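Every protein chain of the complex appears in place save one, which is left out.
Chain lettering (A and B) follows the sequence in which the chains are written, and residue indices restart at 1 in each chain.
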Amino acid sequence: MTVLIDNPPPISPPPQQAPRHHYLNSGYSFRSWFLTTDHKRIAILYLLSITFFFSIGGLAATIVRLDLMTPQADLVQTETYNKLFTAHGVIMVFFFLVPSIPSVLGNFLVPLMVGARDLAFPKLNLLSWYIYVLGGLFTLYALLAGGVDTGWTFYAPYSSTYSNTYVMATAIGIFITGFSSILTGLNFIVTIHKMRAPGLTWFRLPLFIWSTYATSLIMVLGTPVLAISLFLVAMERFLGIGIFDPRLGGDPILFQHLFWFYSHPAVYIMILPSMGVVSEIIPCFSRKRPFGYAAIGLSSFGIAVFSFLVWGHHMFVSGQSVYAGLVFSLLSYLVAVPSAIKVFNWTASLHKGSISFETPMLYALGFVGLFTLGGLTGLFVAALAVDVHVHDTYFVVAHFHYIMVGGAVMGYLGGIHFWWSKMTGRLYPEGWARFSAILIFVGFNLTFFPQYILGYLGMPRRYHVYPAEFQVLNVMSSAGASILAVGYFFPFTYLLWSLRFGKIASANPWRAAGLEWQTTSPPPTENFEVTPIVVDEAYDYRRIDGPPADGGAP
Amino acid sequence: MIDDGFRLLPEQASTHAPRVDLLYYFLLGMAAFVTVLVAALIVYFAIKYRSGNVRADRTAVRNNAMVLEIAWTVIPLLISLGIFGWGATLYFTGSRPPAGAMQLRVVAKQWMWKFQHPGGRREINELHVPLGQPIKLTMISQDVIHSLFVPAFRIKQDVLPGSYADCWFEATRTGDFHLFCAEYCGTNHSRMTGRVVVLEPADYQAWLEGGHANEPPAVAGKRLFEELRCATCHSPQIAPVRCPPLQNVYGRDVLLRDDQVVTADENYLRESILRPAAKVVKGYEPLMPSFDGQVDEEQLIQLIAYIKSLATP
Partner (left out) sequence: MNADVDVKPVPQAPLSLAHQFDDLVQQREADDLGMWLFLCTEIMFFGGLFLAYTIYRSRDEAAFAAASHELDLFWGTVNTAVLLTSSLTIALAHHAAESSRRSQLVALLAATLVLGSVFLGIKGLEYHHKYVHGLMPLLGLPFEWQGPSRGHAELFFDLYFLMTGIHALHMLIGLGILLVLLIQASRGRLLGDFSAPVRVTGLYWHFVDIVWVFLFPLLYLIGAR
């Protein structure tokens, strides 16, 4: 379909049977899937693999939370417990959160949203997936062969000298997977720069593209530093050298600097894409352009740039100088401002809209609330004197889970639901989906809010046994975790169900703006029959819907 | 006090704690306010502008967008800077022990805390301190990174291998308070806990005397100094020709061979015993052998105490 200069774009053809030829039925062989270069198929491959890793990471968390219901070590031995929380962190950070939205939704949508036939480097894209799987297998091997007990942060000298677990194998697994991240980011940056459809200027791009671009910048520049940090730890173990060994004059804090130089920007890799998803969902279900398009888009860049300047806020009590602490604290407050700008713009986007509450919108609004709360607690940990008290306690655990789970995962689920019809050609059951969203929201808060209290009371992280007075809050948290687990189980089930039994979807069931909705659901392999030309501004919902019902000026 | 009761907020048992809590309550209030504000606006807009509601006025009015953007950028920025300033000031005072603080030595190892009082009395996993007296803890680890954390005092400091780290507190309440290791350090990290026992000054004195006599560290250090033959060079007869004299060296500035000037603090003294060639004093050759492997952290503390005691008044 083409977009013409004078006429409004076609909204969508009336519902009909699924299109005869699309990317899912263009080949059923093993080769057609495992040697595909179609970005959409690669996105599905990623979807399956990250769901697999999410389940393993979730299983580890389940056992941890079960054991934490009692102050003693009741369920597993301490060595096992330490390996479980490490596995949870490593898998969730590197094998679920970092790839999730970019590799699934980004891979699927970026070419569609910019009007291209594929990404800039389709074979590199396939290679990215294989690298991800290879890294994942390495890490799985480490877990099954005996596990790692250093925590996902691998602090030296425990990780480099003292731990006798499978540190090297895990470090190598993460190192390999890092390349998947780098190549994906590289692919997105080149695609967004060089392959936009005619007329698609930067300020007409969907906000999801802005945030994907910002995420990709961080992936490309930050991941290599993680690679060298883990590489050095692995080399210390393998070659017996002493880069971080104080007995030789080495400095364990150097490891922390190198590690956090990546791992802080990494948390923005994990949240920026969700913000992009929310920026797509809210306008669609408010039927109006987002308030402050430029502010939301540019704030993604602000976050990406500042994210590289604040790593030392993980190290306020590490022994780094007081002056370093002052600088990092100040910069950390500056990085909070662009996120605040987004929250206010999203809220204002609802004003004078026409709001409906389908599942994607429930996830998006839940995201805004939970991200606000989690982000505000970021101000607590950025305050030097408060952080001295709450560092390495459950307060920090609560803070980052509010952002990672209450934010990133809810954004991911919202995006999956929003674009499910585009990816699969089927509609999920709306009733079950709304119920699950609410269940997840409730379970999440019950799991993690008590942890703020636990943290300020002084319960440290990574504790297998704890003083009895912390038990009540731990039981509350574990109860919430069980609800959360059930909540996650539902989408897994009904989304699978919908592949066979769901209603057939039209090209644009949400009547949404964006080039991806101008092609069939699912799209044909080459995405568009003819390259679209863009003449509208982004999110032109007033034009899609026509004048508002009250007869006011459009 | 350590007890099994459920509580929502930790005890305040140090001079620092109420100040930290004040900032914390401010942050709580602000966070609650903003969260409620955002949530209320979302709920309000969601209901008022729900798609079925035809009575809502949706005529577009967009002339004050820039004002709003600037307002909600600048106001959070100013508030953030204010919070930064408050936290930073508290942090500064929290990191500088007052003069006259009583210095205790701490050695952390997997998985226990060893404390040494100035008079020599030693403890494991328990730390007795007097009320109302600033205490400075000088800490080092024998193996991996640990972190000393006393929630009731609102203090925490990572304890590193290879160099000393300080923190300080002044207890304002008697009783016993949790002491945790707060940096994951291996299998029994969660069992590397103990307690701080705050006593009235008189009771503390009684406790000190009640224990079996321990050598003061400076005395033990002098004995080590002789056993390890340090006096072969560092005796008043041989020094200052062959090696730098140790009288009054602690705390002074030292000129090194490469013309750098360093302060002879505890880290310097420790390094000079373990890696003497790292910082050679100007005018001397790197002749001193290394004692790395011959002395452990506690013995180093004793040697340093002895060297410090060589200050002529």
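The working rule: a residue touches a chain if its C-beta (ideal position, glycine included) is under 8 Å from a C-beta of that chain, and two chains touch if they have at least 3 such contacts.
Values in this document were obtained by computation on a predicted structure and should not be read as measured data.
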{"item": "Residue, one of B:V74, B:A202 or B:A278, that touches the chain absent here", "value": "B:A278"}
{"item": "Sole contact to the chain not displayed, among A:I101, A:A116 or A:L350", "value": "A:A116"}
{"item": "Touch with the omitted chain, as defined above, among A:L248, A:A294, A:V486 or A:L499", "value": "A:L248"}
{"item": "Per the touch definition above, residue among A:V225, A:I296, A:L427 or A:I440 touching the missing chain", "value": "A:V225"}
{"item": "Contact set of chain A toward the excluded chain (per top definition)", "value": "2, 4-5, 7, 10, 111, 116-122, 124, 182, 186-187, 189-191, 193-195, 198, 220-225, 227-229, 232, 235, 238-243, 247-251, 254, 257-258, 261, 530-531, 533"}
{"item": "For chain B, the residues touching the chain missing from this view", "value": "258, 275, 277-278, 280, 286"}
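Here is the rule we use: only the chains that are shown with their structure count from here on.
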{"item": "Intercentroid distance (Cα basis), chain B paired with chain A, Å", "value": "36"}
{"item": "In the complex with chain A, residue positions of chain B that touch it", "value": "2-10, 19-20, 23-24, 27, 30-31, 34-35, 38-39, 41-42, 45-46, 49-51, 54-61, 65, 68-69, 72-73, 76-77, 80-81, 83-84, 86-88, 90-92, 94-95, 110, 143-145, 147, 149, 151-152, 154-158, 160-163, 165, 178, 180-191, 193, 275, 278, 292"}
{"item": "Contact set on chain A toward chain B in their complex", "value": "78-79, 82, 149-151, 155, 157-158, 161-163, 246-247, 249, 251-253, 286-287, 291-292, 295, 316-319, 322, 325-326, 329-330, 333-334, 336-337, 340-341, 343-345, 347-348, 350-357, 365, 368-369, 372-373, 376-377, 379-380, 382-389, 391-393, 453, 456-458, 460-469, 472-473, 542, 548-550, 552-554"}
